[in-house]
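Below is the structure I would like to discuss, written out as structure tokens.
Here the complex is missing a single protein chain, while all its other protein chains stay put.
The block that comes next holds subunit A.
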Amino acid sequence: MKTDIILAGVGGQGILSIASIIGDAAINENLFLKQAETHGMSQRGGAVQSHLRISDSEIAADLIPMGKADLILSVEPMEALRYLPFLSPEGYVVTNTTPFVNIPNYPDVDAVLAEIKKQPRFVAIDADKIAAEIGNKRASNVVMLGAATPFLNIEPEKIEAGIAHIFSRKGEAVVEMNRKAFKAGLDFAMANK
């Protein structure tokens, strides 16, 4: 078993929290894991990515080779497209449809979504809207985590346990809200993959 994931977004959008929840679940499953992330200057409103590799045998490189990613998980639609050269021909794109517009020349959103729909396998989900319906806009990254879970090769219950573990310090109400966000994303992906 081996899952190579590109996590994409803009600095400050919470992709490292997604990575740490998946990482927590993977380590508890005694899987091998490597996760390379972006620090420093490019964090300030710039595009950020994290390479997350999970396997039941030892992993060599910290970076995923071109054309080998099983999944691009993006919390913003244009960023999902930036990493297409990494995606394997059998891979999935799972992306949030709400754009993060912090540049004056952000392309037409419909055109961006049309490009995503051209991909052979994708899940496009309005995670911001779903998170708002649940009652916390900031949980949209956990909605995205839920939407990605069918492609992780880790059982959803284990990821849920990771959520409980990571958010436990913030109290039961926060854990419950994130659980709900996770379930909503998971249900959407199962129905729309």
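What we mean here is this: a contact is a pair of C-beta atoms (placed from the backbone, for glycine too) under 8 Å apart; a residue touches a chain by one contact, two chains touch by 3 or more; residues count from 1.
To be clear about the criterion, contacts and distances are computed from a predicted model.
With the options "YCII-related domain-containing protein", "Hydrogenase maturation factor", "Indolepyruvate oxidoreductase subunit IorA" or "Branched-chain amino acid transport system permease protein" in hand, the undepicted chain maps to the protein name "Indolepyruvate oxidoreductase subunit IorA" (source: UniProt).
Residue A:81 is the one among A:5, A:81 or A:124 that touches the chain missing from this view.
Considering the complete assembly, subunit A touches the hidden chain via residues 10-11, 23-24, 27, 32-47, 51, 59-63, 65-69, 78-79, 81-82, 84-89, 91, 102-103, 105-108, 111-112, 115, 119.
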